[in-house]
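A single protein chain has been omitted from the complex, and every remaining protein chain is retained in its original position.
We just call them A and B in the order they show up, numbering each chain from 1.
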Amino acid sequence: MTLLPQKIADVIGIDSVFVDIFAAIIGAGLVGTLILIQSALAGPWAKRKITAAFTDRISVNKFGPLGVGIIIPDAVRLISKELIVPEGVDRPAWDIAPIILASSALLGFAVIPMGSLGPVNFQLADPEVGLVFVFAVASIASIALVMAGYASNNKYSFLGGLRAVAQNLAYEIPLIVVGISVVLFSGSLRTSEIVAAQQETLFELGPLAIPSWFAILNPFAFFLFLVANMAEVGRNPFDIPEAPTEIVAGHQTEYSSVYFVLLYLGEFVHIFLGGAIVATVFLGGPAGPVLPGLVWFLIKIWAMFLLTQWLRSAVPRVRIDQLIEIGWKGLLVLAFFNLFLTAGLVGVFAA
Amino acid sequence: MSLEQPQRPDVGVTPDGELNYDELAELLDGHVIDREQHENAEGFVIRPDEVSTVLQTLKQEAGFDHLSLVTSQEYQDRYESIYHLKKYKDPTQELSLVVPTTRDDPVSQSAASVFDTADWHEREAYDLVGIEYEDHPDLRRILLPETWQGHPLSKDYNQDQPQIVPLREHADPMEHRTEVPEEQDTMFINIGPHHPATHGVLHLKTVLDGEQVVDVDPDVGYLHRCEEQMCQQSTYRHQIMPYPDRWDYISAGMLNEWSYARAAEDLADVDVPDYAQIIRTMSAEMSRIAAHLLAVGTFALDIYGDFTAIFMYAITDREKVQNLLEDLSGQRLMFNYFRLGGVAWDLPEPRAEFFENVRSFCEYIPERLEEYHNLLTSNELFQSRVIDTGVLPTDVAKDYGATGPVARGSGVDYDLRRDDPYGYYDELEFDVITDDGCDNFSRAYVRLEEMRQSARIIEQCVDLLEDWPEDERDIQANVPRTLKPEPDTEVYRAVEGAKGELGIYIRSDGTDKPARFKIRSPSYCNLQTLEVMAEGEYVPDMVAALGSLDIVLGEVDR
Partner (left out) sequence: MSKEQELHDTLEQAQTTQEARMGSATDERFNSRLRQAFGSSPFILTKLDKFMNWVRGNSMFILLFGIACCSIEMMHTYAAKHDLDRFGAGVPRASPRQADVIIVPGTIVSKFGPRLKRVYDQMPEPKFVVSMGSCTVSGGPFQEGYNVIKGAEEIIPCDIHVPGCPPRPEALVYGVLKLQEQIRNGESAPVTVKPYELEQFGDLEPDELVKELATEINEDDLVMRYNWVDSP
């Protein structure tokens, strides 16, 4: 399948390095916009509507269908607010942190196969090390959180930053180890090949052909991955770095205006990236009947978003020491167990 | 329990459970200078330098293990501190220790070495009245800013003088305790007064070692609205009644009103008709449900973060009980429904409809409790967060004068509705819920189960009210329009409020306004235990402990 920048370059039809670069930028812009639209929908609107549905409320309903028009006033207002730079913040770290957070999450989407819409295949790049790249950029976010927390010159932010590091250390490793078990199945780190490996039919259930999604092949790994992913994106029960009732707003406490928008948006992009990884690795990427691939991909990442919101409404936050215990003593052990189990199974089947 | 030693009877108690004051006076052997008659108990006058000895004897020998309140007041010729003593096993056995000091040298010995709870009570007395306590561990202002001039409840206080209040960073109290300041690795952090976890405007001066709490010092007084002064400026008959609503403002208004009504009715010798007592009992229990619902909701808020489902469910259920209370009193939050000698008006017409609404609410509460138990107490994540955190051992709870669900969650079987019955409670059937867990979980659990009991009480009240003969529906006793109790009558009476023992001390001076009006706020005493609960715990557990204490700042600061 041709990648998106290639396709754009083909459409332009001039064979030149500059055109390639231009096409890459256009492609990146397209994908970036697509994802930002999702986050913009999620941040000011979907999150409120979903939470409201859980708590028997209506929430915004004044502009547009279901009040979706609130996005415009919300976004413009947030951006147009006064940007307060508190005394004693550590610049430029304080300024860079929100940008890193937002962009690191966006970068991850570069290698995610988002399926096709008509003739266009939405994937920017397909490197050999795709999966590793996604995990790598996704975890840059924790550096941004630490920077934000440390540079803010606020004790609550500082605590939030420290919690973010502890949490990420505890969860990154199980997450990747579980990810590796999938690589054993597919035999490649290339995201497109991971997706392709899930397209075969596993078995037939009457008229339904059950695909060999890794979530179905190995539900145990899927569950571990979901838990670790929830910690990775920092949502309940693992929203410890933010923990509104304990440390105000954690690393975000001192940010206002544009920077706050970047942090807020970055978090939602991060949730969607988490959803995209789950979809790619366990749910067959953009695969699905009837509808175009891109639509299925969006449905899957929104389903993951819904899951985060559901947990947020219903599950208590664990304590930081409990979280680290779950991470190091529970998940890590289970992740390695899962890895050996998978390796054994794959070996047996291969033989 | 065969291993347990047979209980030695306390000195000064007759076989039928009455107090023998002569025997008590004998026990104190010469320490008693004089004996006074208060409406609720006898008062022993003792010398200001013998306070801790006398209290120690009374605590050890006579079993007075509950220092309910320390009242301080200024007379024309002297200052006076009154220690209101009770027993946890039988709160009807009361004794007041009256400690007069001279006007020139208002120094009295501190009781903090005997009862931990005296610490804050005496600080308050020092702050508002100006009595100084010798050997007090930490005698500084508590409700007013440190730079305040004068003691506002003393006689020569000029309310119009200007005051200066600084906004300064509080110093780390650990800084001068560590020997090598450079190597200090603790962090001082101000939690509050504006912080989402403090349920209002509480300020916690906290020292953290990493995530662990090394030291926490609650700083109260950010909502000190001079409630006692307001009540002292108002007349007994009508003007005081609206203020109690605003102490514990979490819809517990009826319970607070009752505390004033009970004290004032004892003071002025007013008998309340049974019919009014039943209405009082019913409305008070509705208030308790509303208050406990919010307590559970905000506790969940502290553990879950953000405005999540449980909090919203609790608020939704509160709307239901508030609707009932509004039907009854005309107000959603500040009811002002009690009157001295009864209630303001009869049940709303049509009565059948009101009864039906109340009944369906009583049936609804146990159903909802199942849901709350599913969401909270049987949720494993929730359990892992709250079980064995914020531990408050039974003895410590007693020493700090903890009452209400906080004490009952620590295994102290103490409920004034049963132990010192008032209203119509002694005719009704209900259980006092206690739990031996002593942790955050127990306190939340006790609150949830108390709602079930309250619903039971309400149902019984409705049964009684429905069958009440129409011509005997007296809602108020005949109380004179201006109430002037006998001069120098003193009374201390408590009711079981939503947070615990809510007591009122009134001294009359023959006018239609009280000479001294002192509020025993349960939250104030319960909040003192936070230090015990939080030290050594993690920050989230401290927040949970604070949530489980269920303090209301309006009642803490008054």
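Everything that follows uses one rule, which is that contacts are C-beta pairs under 8 Å (C-beta built on N, C-alpha and C of every residue); 3 or more make two chains touch, one makes a residue touch a chain.
Model, not experiment: these values are computed from the prediction.
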In the full complex, displayed partners of the excluded chain: A, B
Residue of B:38, B:59, B:224 or B:280 in touch with the missing chain, whole complex considered: B:224
Chain not shown: contacting residue from B:102, B:233, B:482 or B:511: B:233
Of B:144, B:208 or B:551, the one touching the omitted chain in the full complex: B:144
Residue among B:41, B:312 or B:438 touching the omitted chain: B:312
Hidden partner chain, touching residue among B:166, B:350 or B:469: B:166
For chain B, the residues touching the chain missing from this view: 144-149, 152, 157, 159-168, 193-196, 199-201, 221-227, 229-230, 233, 242-243, 246, 249-251, 294, 307, 311-312, 315-316, 318-319, 332-334, 553-554, 557
Touch list for chain A against the chain that is not drawn: 44, 48, 52, 55-63, 67, 70, 72-74, 76-77, 80-84, 244-245, 248-249, 252-257, 260
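Everything below uses one rule, namely that only the chains that are shown with their structure count from here on.
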Chain B - residues contacting chain A, complex: 187, 189, 195-197, 208, 211, 300-309, 312-313, 316, 375, 379, 381-382, 384-385, 538-541, 543
Interfacial residue positions of chain A with respect to chain B in the complex: 51, 54-57, 155-156, 159, 163, 236-237, 239, 242-248, 312-322
